[in-house]
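One protein chain is absent from this view; the other protein chains keep their places.
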Amino acid sequence: MTLFGIDLTNFIDTYLSIAIKIIILLIAYAIVSPLGKKVITKALAKTATRESISQARVKTLEKLLLNIYTYILIFVFITMLFGIFDLELGPLLATAGVLGLAIGFGAQGLVSDIVTGFFILLEKQIEVDEYVSTAGYSGIVEEIGLRTTKIRSFDGTLNFIPNRQMEGVSNHSRGTMRALVDIGISYDANIDHAMSVLQKICDEFQQDERFVEGPDVLGVQGFGSSEVVLRILGRTENMQQWAAERDIRKRIKEEFDTNGIEIPFPHQVNITKQS
Amino acid sequence: MTLFGIDLTNFIDTYLSIAIKIIILLIAYAIVSPLGKKVITKALAKTATRESISQARVKTLEKLLLNIYTYILIFVFITMLFGIFDLELGPLLATAGVLGLAIGFGAQGLVSDIVTGFFILLEKQIEVDEYVSTAGYSGIVEEIGLRTTKIRSFDGTLNFIPNRQMEGVSNHSRGTMRALVDIGISYDANIDHAMSVLQKICDEFQQDERFVEGPDVLGVQGFGSSEVVLRILGRTENMQQWAAERDIRKRIKEEFDTNGIEIPFPHQVNITKQS
Amino acid sequence: MTLFGIDLTNFIDTYLSIAIKIIILLIAYAIVSPLGKKVITKALAKTATRESISQARVKTLEKLLLNIYTYILIFVFITMLFGIFDLELGPLLATAGVLGLAIGFGAQGLVSDIVTGFFILLEKQIEVDEYVSTAGYSGIVEEIGLRTTKIRSFDGTLNFIPNRQMEGVSNHSRGTMRALVDIGISYDANIDHAMSVLQKICDEFQQDERFVEGPDVLGVQGFGSSEVVLRILGRTENMQQWAAERDIRKRIKEEFDTNGIEIPFPHQVNITKQS
Amino acid sequence: MTLFGIDLTNFIDTYLSIAIKIIILLIAYAIVSPLGKKVITKALAKTATRESISQARVKTLEKLLLNIYTYILIFVFITMLFGIFDLELGPLLATAGVLGLAIGFGAQGLVSDIVTGFFILLEKQIEVDEYVSTAGYSGIVEEIGLRTTKIRSFDGTLNFIPNRQMEGVSNHSRGTMRALVDIGISYDANIDHAMSVLQKICDEFQQDERFVEGPDVLGVQGFGSSEVVLRILGRTENMQQWAAERDIRKRIKEEFDTNGIEIPFPHQVNITKQS
Amino acid sequence: MTLFGIDLTNFIDTYLSIAIKIIILLIAYAIVSPLGKKVITKALAKTATRESISQARVKTLEKLLLNIYTYILIFVFITMLFGIFDLELGPLLATAGVLGLAIGFGAQGLVSDIVTGFFILLEKQIEVDEYVSTAGYSGIVEEIGLRTTKIRSFDGTLNFIPNRQMEGVSNHSRGTMRALVDIGISYDANIDHAMSVLQKICDEFQQDERFVEGPDVLGVQGFGSSEVVLRILGRTENMQQWAAERDIRKRIKEEFDTNGIEIPFPHQVNITKQS
Amino acid sequence: MTLFGIDLTNFIDTYLSIAIKIIILLIAYAIVSPLGKKVITKALAKTATRESISQARVKTLEKLLLNIYTYILIFVFITMLFGIFDLELGPLLATAGVLGLAIGFGAQGLVSDIVTGFFILLEKQIEVDEYVSTAGYSGIVEEIGLRTTKIRSFDGTLNFIPNRQMEGVSNHSRGTMRALVDIGISYDANIDHAMSVLQKICDEFQQDERFVEGPDVLGVQGFGSSEVVLRILGRTENMQQWAAERDIRKRIKEEFDTNGIEIPFPHQVNITKQS
Partner (left out) sequence: MTLFGIDLTNFIDTYLSIAIKIIILLIAYAIVSPLGKKVITKALAKTATRESISQARVKTLEKLLLNIYTYILIFVFITMLFGIFDLELGPLLATAGVLGLAIGFGAQGLVSDIVTGFFILLEKQIEVDEYVSTAGYSGIVEEIGLRTTKIRSFDGTLNFIPNRQMEGVSNHSRGTMRALVDIGISYDANIDHAMSVLQKICDEFQQDERFVEGPDVLGVQGFGSSEVVLRILGRTENMQQWAAERDIRKRIKEEFDTNGIEIPFPHQVNITKQS
């Protein structure tokens, strides 16, 4: 059949084929869309159960993943629709390719941020209100976002750190902390005497409920240029280590004064020669 | 039908097909263009409401996004138009690909700048007139652009920082700041006495309205080579910390003079030996 | 129609099609070429007006952009012409692709230089005769090129800096500058007395027309090992800060001599012990 | 055969061809899937036997590899299925390509983590409870994951280190450790005497079961500005080196006091000149 | 026409088409080759005139550019010839692509060297016999090549520097140089007296033909721990600055001796305390 | 021939063509596989002979190369088989491409490790039991793997170093080593006398079989702030240098004591001034 020189049969044939393709596509979308969502939800729930992640955290992750999933699906659906209508998609995609390259390079930081942020959340590397050090910043975590984490330094500064910068996180709020005091005594002093005095102080602090373990005198840590260095080591409840160290230091000074043990100043031997 | 050996039917057929394609394309453009704009506007408005971003900032972002959107759409439209006329677009795009590569590498910094700038605006990491440190520069923010941020150093220098350099921003204008004074006293001095004198000064400053919290004496921070170091810590209103510290230092010096507590010079023990 | 076994109709058909394509291409070129130039000129003019860029600078930018535009257009035109003649352009372009890759990597620095240079010009980050610090170089700008910027160091050296190295520019010629003098006084001295003497000097300099703001005595900046550090701060006309600081220093020395306030040498407490 | 202008024969032909292709695909899947799993399991078992890897570790690796294998297979299967239905997969894949590029750049860190983690497990570079130094962190390994390794520093901090950061691992728990003590004696002292005293101490410690080898006196390690440095060297059981060194130091100090050998303070020759 | 089952017409048709294509190609080559050479020569000549580049330098650049141009043209010509003969060029080029990738990565340094070298020549950043600092090397330029630049250090070492390392060039031979002498005087000395003595020396040197500007006394540059620092500043003929500085220093020492102005040794205040 | 509307002739034709292709493929495989293996074995054997590589090492390399070769061949074979069955390999490969990109980026470290490892083995840069420094690690080589090299530090730590980190290897076990002793004498001492005493000691050690060359006195190496530095230089058997240096130092101290030559302490000239 021809109309004004156009082959109608071919036209109908083509459009029927297009219609069938669209229907298949719609069915595929109707199946894939909820299926994928279920898979994501279940996989996350399973992971959450297995790794005991808090309900709030799971919500955040689920919302994120469903969003990403939906955007990709819609994008693919539209692209394929265009393809069916035979609308010269090649150019569109080639264009997208060139743009994609430019953007891919420019935005790779963004993707890195999200990937890293996702794993920081999933692996519970840091929690809000924990004291952490990372990427040269140190302080209390205020907010963990997918792109940026906010850490409040002890001096009050609020630091915004892109997640990809957090290559290695030191979390100082996960367990007991070390209290360590190095104290120098004179080369003239009796080491045994000084150590027994220090151990007496340690025995006192072992009653202190801040201490989980020790403190104890380790021994002669080193020979300084003017002093013999002794070391005291213990473990305290988290975040108690600085106060504990300060208290030990105060006690040592008092006890050394009482026992006549000197904390020596720098020494120098002077040999006088006439010019 | 043939004319000078040319099949006219085919010609008409082809041009009809082209006409239909163009019409479809125009319709698609007419639909997609306003739709996309609406989506952008609404998404931004929604985000703005949810994250309480100032109206001015939303305007800036909206304008930017609509611009980018329009440029891409026009580019795609033209590309597809060429495609319909069958004008050997392959070469054009391949050319674009080679150029795109060269430019993609060269201009990735530009894209990075814009992506980072976008998030600095959206996440409100810095505001004009805030005191921030980033990328090795420190000072008051004068202007936040999409490509470059201007920061005025305290010495008067105006720094132009490409946004991609701002990997991690320390914002010093978001909350109370720490005032910290370390003061050394002689090993001969009575620590309890010195601490009570310091605490008395702290009590005075607690009345000072600049202080939000403290100041208080923490205790023995460390044993220096010639002095016992005591630490005072408090929190002040933002940007008041330096003046507060200066005032505390002045008061300590005066009070120590009154109470005969010495801030010690470096000590050295000299042992004289004849050569 | 066949001649020596060749289908002439097909031949004519093909060449007619080629001719039509060439005509369309020429028309497209004739339309796109002036159109694009106008768009560039207008966009630049608009930007220049909005951001008040000097006429000379606009000329430079316009010339650059028109050049780039023309080169790209000609390249595309030739490529498409080849494509119409069906001259196996695939190989040509694949070749170009391989070369393009090698060159893309090698020349990305060049593109980066131009992109950065373009924005340095457009954003007016630096002007000739300004004193700037960037990329580890410091001095007076002699020339801003699209690829290279020339900066004359104070010691007379002429530095050629590829623009892409200028990641962050500190411009020291955009506003009043800070004059800051730290001065140490003896721990034995009366702080109030010293501060009143310094303030008297500051009052003198406040009459100095070089000073825009201050100078004033801030207070006790810190406790040095042998001195109490006082700080004087003011703001001067641009480039006057060094001379102003030198003059303040000279006045302080004179006034301190008059008032018997000592700038202390390093102190040390010696404790003599017999070996 | 035609129906409403559609060629039915062609339709049946097409669908039969599709059916046959699907069947072949299913058979291929049914063969390849278990085959691949067996290959992985056997290859791993073989490797495990050859390199004597613990059963638990093999389980972890096997689970990981089977997971990766299954995901890839399903992805390929679905892609080919789509391909058979002729559903314009080009666009889908081109889309995937653009996304893949963006993700490829962003997620390369993730892949690097897994690759490195895999080899750390396989090569047994570190085990839980070992003391290691890597990527600037140092401490006891708490957990080795495929993406992240947890190391507990001695101060109690828990460090999360992405495996790709672990470029070079120093494992301090794989063998005997060196105990090294450097001791300075006076330039006036008799070196032979001092060395014999030190050797006597070493002889005592050679009975100490912590020592695997030595300790012994090596000789004159260097001339310090005020002392002649002697070196003692031995090898101890793992993790015993610090306690052993501390004990040796204490013994040296006691023995030197007994023998009247002096550990010298810094010396200086003073030449007095009248100004 | 068929011969042994081969369609001769098709054969002839094909070969005729090939012949025509080859002829077109040859004509294109014959046109493009000299045209491109002329364009290069003229563009260079124009640039050379505009930027007043020496004739020798233009020769070098022209030779280089014509070489590159010829190699590319021949490569393209051969590739297209192969394409006309339909010799499965796809594989050849795909191969080239894979190799190209490997080489592209490996040889990008080479391309960078040449690109940078080209601009160093064109922009006249350095000339033979100039004294420059770049890439951590410092010395007299001996040769500027397209890939490597040779710089002779003052200690006699000959440094080969790949041009791409020269990111930023400091040229010390382009103008007058600064002569700067800092001199410390005693805190007890009269600043005005010292400055008048120094100015007298400066007045002498202003007669010295090596000096283009100054020297002059600037004033009190800073307060050292034991001395007040005064600064003298002038500008000399290129490369004369070191000798000039040496002569000024010698004169200052002599004049200070004559006038009894002391260049102070480090000072220390000793407070004696009995142990 | 048609059956249910299917063209049987076409079917048979297709399958016959497939069968022939498979046969050709199998024959190609049967030829290429052993051929390639032989080439590898022979090339390696030839290289081994020419560069005298130990038999064990050749075995390791051969095994590695044959493994890689077999894996690639099987992969290619399967891919081509799929291609013959026309099973829409495009998608499969495109998938592989996307994955390949992600993996290529992630696993490039692995490939670098193997490439570097291969050359470290082939070029015999290090051998087991040699003392080497590389990548910031230093110690005795315990094992050279294709991916990782194990180096045992002198303190007992076992370091796992990915081969790609070994950019530059310092091998301290390939020849005689330098023994160098710098010794400071007083400015008051007679240099000639001191040098003759030192040369006498050197003469003694020249008899020592550990020394391959020297030792000898070089002369006045420098003027220290308090001493004239003399240098002794010799070459010893590998790994004997430290013991040799220690013995020389001991001898110098003894001989200097005997000859009354002083190794000076730091000197300082004190000028006393009344405050």
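Here the chain labels run A, B, C, D, E and F in written order, and each chain numbers its own residues starting at 1.
Quick note on the criterion: contacts are C-beta pairs under 8 Å (C-beta built on N, C-alpha and C of every residue); 3 or more make two chains touch, one makes a residue touch a chain.
In this text the structure is predicted, and so the values were computed from the model without any measurement.
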Sole touch to the unshown chain from E:A19, E:A43, E:V128 or E:L158: residue E:L158
Among the options F:A30, F:V115 or F:V128, which residue touches the chain absent from this view?
-> F:V115
Contacting the left-out chain: of F:I24, F:A45 or F:V128, that is F:I24
In subunit E, positions touching the absent partner = 4-7, 85, 87-88, 90-92, 94-95, 97-99, 101-103, 105-107, 109-110, 135-137, 145, 147-148, 152-162, 165, 183-184, 226, 243, 246-247, 249-250, 253-254, 263-273
Kindly note down the residues of subunit F that lie in touch with the hidden chain.
-> 1, 8-9, 12-13, 16, 21, 24-25, 28, 72, 75-76, 79-80, 82-84, 89, 93, 96-97, 100-101, 103-105, 107-112, 114-116, 119, 123, 125, 133, 164, 167-172, 174-178, 180, 187, 191, 218-223, 225-226, 228, 235, 238, 241, 266-275
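One rule holds for everything that comes next: only the chains that are shown with their structure count from here on.
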Would you kindly give the rotation angle relating subunit D to subunit E, two copies of one sequence, based on a CA superposition and rounded to a multiple of 5 degrees?
-> 155
So how far apart, in whole Å, are subunit A and subunit D when each is placed at the average of its C-alpha atoms?
-> 19
For subunit B, write out the residues touching at least two other chains, lowest number first.
-> 97, 101, 103, 105, 107, 109-110, 226, 265-273, 275
